[in-house]
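One structure is given here, and the rest of the page talks about it.
The other protein chains are all here in position, but one chain of the complex has been omitted.
And now, subunit A:
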């Protein structure tokens, strides 16, 4: 289609050029015929009929072929000199076919005719060159079009071969992804064209998928690893219970220990399921416009008595008239509870726990700071991972899921979570978008 349009356009342009050239040539022929006629008129004036006839014959002899034609006749129409025979009414100036002049070729002539006293003189200039230009033009356009068409067809064929090849490249990469090779990347042409851009997008998607799969793999192995320890302890308790039973000794202490361990395992699973549910994003449907103060205040009130009891200080500074955010009150309560619980668990005696809010242009910022042991900078990413614990000995109670849940809830709210240093202690900053 585009090829046809291109060819038509090229032909039209060539035709326009040809028409301009032909008009110019024709104008020149007309001028030339007129000049010739006037030259002959001067000869006649100076040298009379004999001189004119002689000049005409000399000109004819000097002209190759029939580039110039002449006819001189008397009043009765009898030919006196010249090389064409037809005297029938010729225009005083204009184009005439060679057949009308009695020739058997296909050219046209520009005629200038008129009277010189009693005599009639007609001068013709051949328009053969115009016909030649026409022929050249037609040949040129024809061959040019053919050549253009050939090049275009070949070009688009080559292009489509190339894009077929590139699409095949994408197909084979996706097939490999399908087979589980998530490190595959699609080869690019480097032209940054449509196909390259799509390939880049697909690469990004594959990379994200790869990261997800890797995370999941990590999680499953973490879960397996994390559950082995308590299950082992359960087994030891069962073994000693069996031993005691055989000696007819009470086993209640062992059973209670087992109950405790199993309880911990179950709450770990519970938390994992909750995190998965939060990450699925389904909870977003229940989002509503919330005042964060209404979430923070009851939480601070709930923990303040406990803080007194532990000899800790809990300070809460909430700005008046916080702009509303979109959120899930229950999950945000859980988020704060996890952070408070963490602070109490790790802060110990003399804990100072502060919770404050700030309003920026696009966010409500909640900061929770403590003066506890803090988290080393290199561990701040890791602690957000499921089941990751700084306390490698796992001697303190905890599932290693509290901060993962905080992260999942922040992500669900499109909030930015960052952990920092409080010199000493930990600062947890969460920026909730207000729009």
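The definition used in the following text is that contacts are C-beta pairs under 8 Å (C-beta built on N, C-alpha and C of every residue); 3 or more make two chains touch, one makes a residue touch a chain; residues count from 1.
The criterion applied here is as follows: contacts and distances are computed from a predicted model.
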item	value
Omitted chain (choose from "ABC transporter permease", "Response regulator", "assimilatory sulfite reductase (ferredoxin)" or "Lycopene cyclase domain-containing protein") - UniProt protein name	"Response regulator"
Which of A:126, A:334 or A:371 contacts the chain that the document leaves out	A:334
Selected from A:273, A:359 or A:377 as touching the chain missing from the view	A:273
Of A:100, A:233 or A:283, the residue in touch with the unshown chain	A:283
Interface with the unshown chain - residue positions in subunit A	266-267, 270, 273-274, 277, 282-283, 286, 298, 301-303, 305-306, 309, 330-331, 333-334, 337, 341, 344-345, 397-398
